[in-house]
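Sharing a structure below in structure tokens format, with a few things to ask.
Just one protein chain is left out here, and the rest sit where they should.
By written order: A, B, C and D. Residues from 1 in each chain.
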Amino acid sequence: MVAQTLDSSWQGVLAKVKNWARINSPWAIHFNSGSCNGCDIQILATLTPRYDVERFGIKLQGSPRHADVLICTGPVTMQARDALLRTYEQMPDPKFVIAVGSCGLSGGVFHGCYNIVGGINELLPVDVFVPGCPPRPEGIIYGVAVLLGALKSGKRPEPIQWSGTGLDGVLHTGSKLEDHHG
Amino acid sequence: MASTIGALGAVEAVLEPLAVSFNRPQPERLDAVIRPDDLLTAVRTMVNESWGFLSAIVGLDHPAPAPVEGEAEVEGSIEVLYTFCKGAAIAILRTTLPYSQAVLPTISGLLPAAMLYEWELREMFGVEVIGLPVTGHLILADDWPDGLYPLRKSFVGFNGEEKSQ
Amino acid sequence: MNLSLHPILVLLIFPGGLFLLASGLIYQWADRKLIARFQNRVGPRFIQPLADTVKLLAKEEIIPTGVHKGLFLVLPVIALAAALTAGLYVPMFGFQPASSFRGDLIVALYALSVLTLTMGLAGANTISRFSLIGATRTLTQLFSYEAPFLLTLLGPAIAAGTWQISKINDYAGQNIWLMIAQPIGFAVSLIGLMGKLELPPFDAPEAETEIVAGAMTEYSGRGYALFRLGKDVELVIGLTLVATFYLGGLANPLQFVIKTLALLLVLALLQTAFARLRIDQTVGFWWRAGALLAVVQLIAILLGRYFTTVF
Amino acid sequence: MSADTNKFVIPIGPQHPALKEPANFEFWVDGETVTGASVRLGYVHRGIEKGAEARTWVQNLYLMERICGICSHVHATAYTLGVEKLAGVEAPPRAQAIRQIMGELERIHSHMLWLGVAAHEGGFDSLFMYSWRDRETVMDLLEKISGNKVHYSANLLGGVKFDITPELAAEIHKGLEFLDERNRFYLKVVNQDETFIGRTRGIGTMTAERANFLGAIGPTARASGVAHDIRVDAPYLKYSEFPIKVETHTSGDLHGRFIVRINETFESIRVIREILDHLPPGELTARMPRRIPAGEAISRVEAPRGELLYFVASNGSDKPERVKVRTPSLCNWSTVLSLAIGLKLADMPMLLTGIDPCFSCNDRSVSVKRGTQDSSMWSWEKLRQYGIEYYR
Partner (left out) sequence: MPIGTMMSDLVRSLFKKPATELYPYVKKPAPARLRGKLTWNPEKCTGCQLCIKDCPSNAIDLVTIDKAAKQFVMRYHIDHCIYCAQCVVSCRFGCLALSNVDWELAIGNKEPLGIFYGKEENIARLMEQIANPGVEQPATPE
């Protein structure tokens, strides 16, 4: 109601302030839709002193009503499916979804099992995918940074290019694997 | 190692009258084949002897082999293994139930913890456990179609083919 | 230092509305930062509470079913209003209170209790089980800490012989710090303050791990923002009250800032040092330890005054 | 505050901040005291045992590891031991020692994680923050050794993937010193802090007979004085050469479980140091056929939460005939639901984490559903009454 009466310049400022507020205080809620809880303990680890996401304003909230970002893990088992949808619906707009871990992206190692739906994006519109099994806590923070970066620029997070062919990183295992890449 | 051999010897002696046959596939393990209707008495003797604790109830599905024209149609069967563990010794009571007559008495009266394993057996293999007091779905989803037992070989996933190599 | 400002200005800008909200946000940041530092973490940035509030105000407001719509919308407004009115009687930022009259101590405390009452009512208003349990816990805790907290604030009032906060402030300014004169009173009032603000170990009402967010589970967007602002303002007012009574009055802004932040440091330490008490343990603790100590302190003051007046 | 009759149902979960994983608990509450409890799992049931029958032996290794994120190595070890028993292959001594080191490091990581989560549920956030900050040391060690903090994938069928070089051994020693000192501090906190004791002493007390009767295992049973530990009863890997001492406590309540788990962490640190000092030399992997000869094998290992049993059956092909996993949390379930009666609602999260339940572990199999009193449904009350009558 207030927005309509303001002319466009005021609306621009208002939108900018709202966007700034959303970027600086992304409250998160964590939902495990059948994950092995490897990703979940990495998500919880981001709250602890070593990574401390509170410096970005990220707070883990108890109720979906208070959260903006749904951090979801697991290949969405049949039983957890409607609980996940209910949680997503309870969240007020504007809301975002971050899918964490290979299970959340594509069912990972459980592909083909009879009781899972597969990736989370078959149920919810996912904004950021964080591959990894489980991703490092820094990887999850990088995922949130990608989401916030997209919010800042206003459009969907754009793909980044990796060094496709290089053999830069090599697996040093000090065992017979080592002499493979002499 | 001596105590395990001793323990296995003791349990073999106790189960002598009931067991159809004994088998020792591994040094620390004794398999005793039991007829379904002797099962309750066998478990009662094990509990009275207080021989170890019931560690797990494992279901095995043996589907009917491809019918050879000569012989009669052989029916598939479900084998149920009651695994008792005492220290390093493992004693397994094996009973085989044909598909048509897959019925077992509950032993949760003797060992309440067994109720949990039997319930999974019923849901995953369709073995009817008489006297199991609880109904409803366990770990399968609420909207799981009835009569469909996932761990039977006949079940090959919803979309018909198991998506794997 | 008395301010002769236009009453509307006083009400809206300086010691009243905007300034109080701003100091509420700043103190919330200081509280979260101290707790984080105690837990060896970096903690939030300075603008964090402001960003949280603006974001919450910009969020969509969901009104759950089975809820009395009017009550659902009005309660947060009453909560914030109660907190702000309490702010008028307290010597904010070292200046004289915006308005003071005989007995404004009781009015200020009553206004703060209205805030807690509205939270309890907000919880009871919805059908979500978590908020029902949260509401009962908020109210039971209210009845348990209210009496000892009031008694401990009574101590200095009796010592100063008046019910007017500004007069108590002046009295505390001249005499030795009441913290030394009435040590038990100071300790119980500090713990009472933690009970009032529902800070851990007394945060059973919105125990995040048991009942999601207690009475606040159903609120989102604007309503929740107003409740949080009410809580922050209550934090500031509580700190100033205890500082005026027990730390020798607040004569100028510098004293205000130093004393309240010192109290906040102690509060933050107490918050991180203890596990959350169960609701029955908190009530037990309050009625056994809190009330008794407060009464003992009162008797000591009365005896003290009686002897000084007689000899 | 009674919604229906005098019972008041509090559903905790499936999405609840206290639980890292989804499970739906229903507590029948009278005011604040719990009068009945039921659990409905299935939210983490992915159909792993069926999936295992459609995958080759090598692929199953990684499927079994992902049953549970906190005890992933111990699942893989149990699976490889079972398959090696079937194939008649023995992993070389150095590989067995490295498996044991990884197992014990994982036990430290799991116990410290549990210490933090249990404290967080009791509202003791600073202990959660501190214990998880110190746990990062053991996670870094695991990452340096294996390359992943949670799923180390250390095991191969017939051996281990990577070696523990002398530099790594030195780093492990340094990390263990820090962990040892920090855990001593936590033992002091758990033992002395008044508010913490207030929340844990006397909660969910379980006598030794009751623990045996309900089939509790692992630290939950050892806190009641039941000295069951597969590493001592049926030593596997190198536990006969590097034995461990079983840690028990007599109080049987939540407080005792804290103490048992922290003492077990000290025990793990001691064993790792001992193994590192005499790490047997030799190969890392043994030759392993792709098709496993037909047969059945049972392998039992001690997971951080109790005895883990694997039943592996092969029909001679390169895919298993049947893989049955019975996980430790399953046995501890019946203890929680019967101990909940009579406690305060506020203690429920603490009680539930007391057994350190791992839903993803046991969700492949069992839960207990409680219903009304009518005929077909057997309420937990009835089971409890039944247990008491039977026992008398």
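We adopt the following convention: a residue touches a chain if its C-beta (ideal position, glycine included) is under 8 Å from a C-beta of that chain, and two chains touch if they have at least 3 such contacts.
Please read all numbers here as calculations on a predicted model, not as lab measurements.
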- Task: Please pick, from C:18, C:127 or C:269, the residue that touches the omitted chain in the full complex.
- Result: C:269
- Item | Candidates A:30, A:81, A:95 or A:136 - the one touching the absent chain | A:136
- Message: Going by the contact rule already stated, which one of D:29, D:115, D:156 or D:340 would touch the omitted chain in the full complex?
- Response: D:156
- Which parts of chain C are in contact with the chain that was left out? 34, 36-43, 269-270, 272-274
- So that we can see where the missing chain sits, which residues of chain D does it touch? 55-56, 58-63, 65-66, 126-127, 130, 133, 140, 143-148, 151, 153, 156, 161-162, 185, 188-189, 192-195, 197
- Task: Identify the residues of chain A touching the omitted chain, counting contacts across the whole complex.
- Result: 49-52, 55, 102, 105-106, 108-109, 111, 119, 121, 127-133, 135-136, 138-143, 145-146, 150, 156-160, 162-173, 177, 180-181
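The definition used in the following text is that only the chains that are shown with their structure count from here on.
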- Flagged in chain D as touching 2+ other chains are 16-17, 42, 45, 47, 50-51, 54, 129-130, 133
- Using the touch rule from the top of the page, what residues of chain B touch 2 or more other chains? 139-141, 150, 155, 157, 162, 164
- Which residues, counting only chain A, touch chain C once they are in their complex? 17-18, 20-22, 24-25, 27, 48-49, 52, 54-55, 57, 61-63, 65-66, 68, 90, 92-94
- Given the complex, residues on chain B that touch chain D span 25-26, 28-29, 53-56, 58-61, 81, 83, 85, 87-88, 90, 109, 111-113, 115-117, 119-120, 124, 133-141, 150-151, 155, 157, 162, 164-165
- chain B-facing residues of chain D, complex: 41-42, 45, 47, 49-51, 54-56, 85, 212-215, 233-234, 295-298, 300, 307, 309, 311, 313, 321-322, 324, 326, 330-331, 333-334, 363-369, 371, 376-378, 382-383, 386-387, 390
